[in-house]
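There's a structure below that I have some questions on.
Of the protein chains in this complex, one is absent; all others appear in place.
All chains are identified by letter, namely A and B, in their written order; residue positions are counted from 1 within each chain.
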Amino acid sequence: MSDRSKIFAGIAVFLVLVLFPVWYNLANGKAGYRPEVVKPKTGKCVMDTEYMLTRHMELLNQWRDEYVRQSDVMHKSPDGKQYVKSLSNTCLDCHDNKAEFCDRCHNYAGVNPYCWDCHVIRKGR
Amino acid sequence: MIEKALSGSKRYWGWIFFLLAVMGGAFLAYLYQYTTGLGVTGLSRDVPWGFYIAQFTFLVGVAASAVMVVIPYYLHDFKVFGKLAVLGEFVAVAAVTMCITFIFVDLGQPFRLMNVFLHPSPTSLMFWDTLVCAGYLVLNVIITFVTFGAERKGIKPPAWIKPIIYLSIPWAISIHTVTAFLYAGLSARPFWLTAILAPRFLASAFSAGPSLLILLCLILRRFAKYDVGEVPIRKLAVIVTYAMAANVFFVALEIFTAVYSNIPAHMEHFTYMYFGLTLPDGTRAAALAPWMWTSTVLSLVSLLMLLTPSIRNNLKWLGVACVMVFFGLWIEKGLGLVITGFVPNPMEGVTEYMPSGIEVMIALGIWSMGFLIITVLYKVAITVRKADPQAEIVH
Partner (left out) sequence: MADTRDDRRTFLKVAGASVLGAAAVPAVIAGASSDADKPAGKQWAMVIDVQRCLRDQGCTKCFDACHQTHNVPDISKRVPPQMLAKRIIKWIWKEHYEGAFPEQQHEYMRQSLHGAQVPVLCNHCANPPCVRVCPTQATWKRESDGIVMMDMHRCIGCRYCVVACPYGSRSFNWITPWPRPFEEHGTPPNMKYPTRTKGVVEKCNFCAERLAESLRTGGPYVPACVEACPTRAMTFGDVSDPGSDVRRLLEARYTIRRKPGLGTRPQIYYIV
């Protein structure tokens, strides 16, 4: 098949083009970029930052099922403190500005969670 | 094989594009409904189910009716229905697809539909209805794929398809029985709380479905120059006659129990349907009455026509009777049954219902989708069959 080299060359060009965002960021040292968020002035979060960055949605889903369906109200964080499992009253009590906190990463990542359809935010809608 | 649906006359393509245009309009209407909410329909706190669910109920019946061809042909070796079997099953495929789509557009949160499978609820008839309808679609797709594929190659289908075809017979009965159970087990709605609801559903399904099949065969004779034969059509007409007689009888039975017992909870729904109710402020609520009387006349006249052999065997008059059967039953099941269950409401209040323009538009789009599926599948089948008209159909 004399076309083989042309096909492989074409695939290679395609891969380079389609993976452009990946290798360009890696080359520029921006691979680990995270948008700046405005953290609340005081207080500790229910879990540590690394956990929350990657797994906050998992935690919220767990809380949702445990609080709503099993009346399992309290969450024990790794440092022993107890919190009520509530997006509206625990999380949003400290993180009360959606535009400066939640939206920063969500907009960058292009995700649109529907939590806000129901869970009200105090300010910064 | 599907590519055979891509070549056709101007009239064929005109019909296809008409259907696609209606579907396009309906899609836009649905986008409006999805973004604004189901408040764009005529539904209400008192009448939470209406046109969409009624269409679903009617079409589950039409889908189940394929069994009226499958039983004689496969179970009793009634070779007369040879050409009809696949055509009936294609109608089932289109009808079940329409059913699933009607449920989708009726949901408040349609994209959470997978919750029904992620959190199975065996006490809920809606859970079972979703399962059996999806299963019936899969069954019929497999059956038609295999049997028609074999027919096209001019060979017998593989032996393993036979048990699957036999399975589709009780499955067809079950989809409509389960749908009837959706209604018939609710203590809140005395109008539906009757054991005869499932037999009524089956009787009306086995009248409306084969009527549609007869009409489609007549259309194929006229427009596609494909004739399944007069004998199968006449035999189908006999099936419609018996089923329609049973259906009319069952309706009469229901009316007797409600009226003779004089129990208000049962009677007031029938009164609303046929005569309307007078509200405390003196106004009348009778939106359904003209529809129901039309349905009654259509059903009775068509039954009389079908009972008369000289009319039933005349294909032109048979077509007229089948149109009357179909529309009469569509009104009875597609409007009368569902809406009347909610009027009056559990607190003896009356809120009437008529579908809104958006609802009708979306429904028309889904019906068009169903007719598109039938058109494409029939085009494939007929093109294949016309290519070798002498081929014997051995299923």
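Simple rule for what comes next: contacts are C-beta pairs under 8 Å (C-beta built on N, C-alpha and C of every residue); 3 or more make two chains touch, one makes a residue touch a chain.
Note that the structure is predicted; figures quoted are calculated from it, not measured.
Within the entire complex, contacts from the absent chain reach the displayed chains A, B. Across B:D46, B:D227 or B:E254, the residue that sits in touch with the chain not pictured is B:D46.
Summary of contacts with the chain left out: across B:V80, B:L113, B:I255 or B:A289, the touching residue is B:L113.
On the side of subunit B, touch with the chain left out of the figure occurs at residues 36-39, 43-46, 48-49, 103, 106-110, 112-121, 123-127, 130, 138, 182, 186-189, 265, 341-342, 345-349, 351. The missing chain lies against subunit A, touching residues 64, 67-71, 73-74, 84, 87-89, 114, 116-120, 122, 125.
The rule is short, and it goes like this: only the chains that are shown with their structure count from here on.
One simple way to say how far apart two chains are is to compare their mean CA positions; for subunit A and subunit B this gives 47 Å.
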